[in-house]
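Structure first, commentary second.
Here the complex is missing a single protein chain, while all its other protein chains stay put.
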């Protein structure tokens, strides 16, 4: 009798497996959380060194327009403005187009086209940024120069290149989120006599909205952080751009250009890390804003 | 049955790895030398390393880029054996040059280049200065067509830029806030594609798509560099710590031998250090070699 009781009270095979499984997944998430935490702390630590050790005030860093690290002028405003405009511009153009392509593929065109299109998108993700940059330099910049005059280098050229770079990621993620909308919704809408466009605009897009926003966040994050391609077409001049065709510099392009030529621990090197920190903070703010927007819309 | 097969395969792999590990331990240890720094010098160093492999197969040398600043800070921190730089350690903020030993391994000529359609192949030093300080903004002011000048500078703090400004600008002058590019290749590509653009690159990177400029009629040749008639040049350095390993010293000595200098260094369009009749200090003073 006691024996039976013991066996019944023992954890079953299933519950032991559950325990092991939980352990594995918890370990993975702790590892990732730890990694993310380490990077964030590392970056914060490096990023504030300029303000702590080199006596540059945060406000001055954010508001001054003169960036000449070799002469101890650290003003990041031009890069902040340029980074922001480049990202928003490419995002604004890429999002609707990604959405349109995804709708066409999931709602209108036969499945065959999707099967052809999907590997194409995956190929585009794998093209190195240098190749995009070179393409921008030899095709897009000369074209823009003919069209608008000037040198051709600038925010517009960078946005064009970034648009090409983020479109695949955004499209592929948008397609995923549209496909996740249950088939029942479409049937119900059709059953009520709605046209296809009514179904798309009033049923499918609203219910896939959070997924579409995520696609936008990821796409724009890529644009925000891209350096090698942008560096080749934006011109890298640290001035506040007066128009879209004037050569200017983004946070990442200045960071990439300068990091190899400075010595760790010096003010000029710390200033570059501060740029990275600003990038992180801006992308955090942007992310939160998107979340807020999607929450408000969901009500 | 299936499990047995899987088990045998796994066991074989484990035993194989174990045998491999043991046999790898038995091999005589390799001497490792790590070189980090100037990306521009990297192709040359790689070629020298390749030929050194036949001389000393037991020394394993890793050549990595990362930029002169990275090279200097890493050799100072003792993380690597050699820091390759195209800049004097004294010219770099945050480096204590007294802790390091400078080995000059090549000389690199620097040449101003313009877009070939411009039709200009000679400028005076003064004109170059006026262009880079922003006093001249149109090619017509220096005898060219009516076309705005697109100035392309090199990345701040890079060796090429420091050497260029030392010669072209007067003390205390600053170049205008212009486009900045990091690498010889990108600069060349931009000048080739942009009408009215001017920049400067190392001799080694010249090709027919860009127009090299004479300065005050002097041609950018290796011979003119050795006599300092062509003043735009800089040393390629390999910095080591004061006390370094034998393998490191041996490699640097090999790179400085007459044979390597006459073959690989000259083949790559750098200038043989033994040909130099002048020498230059970190603050730009040049005098005839004793």
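Order as written gives the chain letters A and B; numbering starts at 1 within each chain.
Here, contacts are C-beta pairs under 8 Å (C-beta built on N, C-alpha and C of every residue); 3 or more make two chains touch, one makes a residue touch a chain.
Basically, contacts and distances are computed from a predicted model.
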Pick, from "Stage V sporulation protein AB", "Multifunctional fusion protein", "Phosphate transport system permease protein PstA" or "Cytochrome c-type biogenesis protein CcmE", the protein name that UniProt gives for the chain of this complex that is not shown.
"Phosphate transport system permease protein PstA"
By the document's definition of touch, the residue of B:92, B:150, B:183 or B:248 touching the omitted chain is B:183
Candidates A:92, A:125, A:147 or A:188 - the one touching the absent chain:
A:125
If I consider the whole complex, including the chain that's not displayed, which of A:10, A:25 or A:57 touches that chain?
A:25
Just one of A:95, A:227, A:244 or A:263 touches the chain that is missing; which is it?
A:227
What does the interface between chain A and the hidden chain look like in terms of residue numbers?
14-15, 17-18, 20-22, 24-29, 31-33, 35-40, 42-43, 97, 100-101, 103-105, 108-109, 117-131, 134-135, 164, 167-169, 171-173, 176-177, 180, 194-198, 200-201, 211, 214, 217-218, 220-222, 224-228, 252, 255-256, 259, 276, 279-280, 283-284, 287-288, 291
So that we can see where the missing chain sits, which residues of chain B does it touch?
17, 20-21, 23-25, 27, 30, 34, 39-40, 42-44, 46-47, 50, 53, 60-66, 79, 182-186, 189, 204-205, 207, 267-269
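As a convention for this text, only the chains that are shown with their structure count from here on.
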How far is the middle of chain A from the middle of chain B, if each middle is the mean of its Cα atoms, in Å?
34
Residues of chain A touching chain B in their complex?
68-71, 134, 137-138, 141-142, 145, 151-153, 231-232, 235-239, 247, 249, 256-269
In the complex, chain B touches chain A at residues 39, 65-70, 72-73, 76-77, 92-95, 150, 155-158, 174, 177-182, 186, 189-190, 193-194, 197
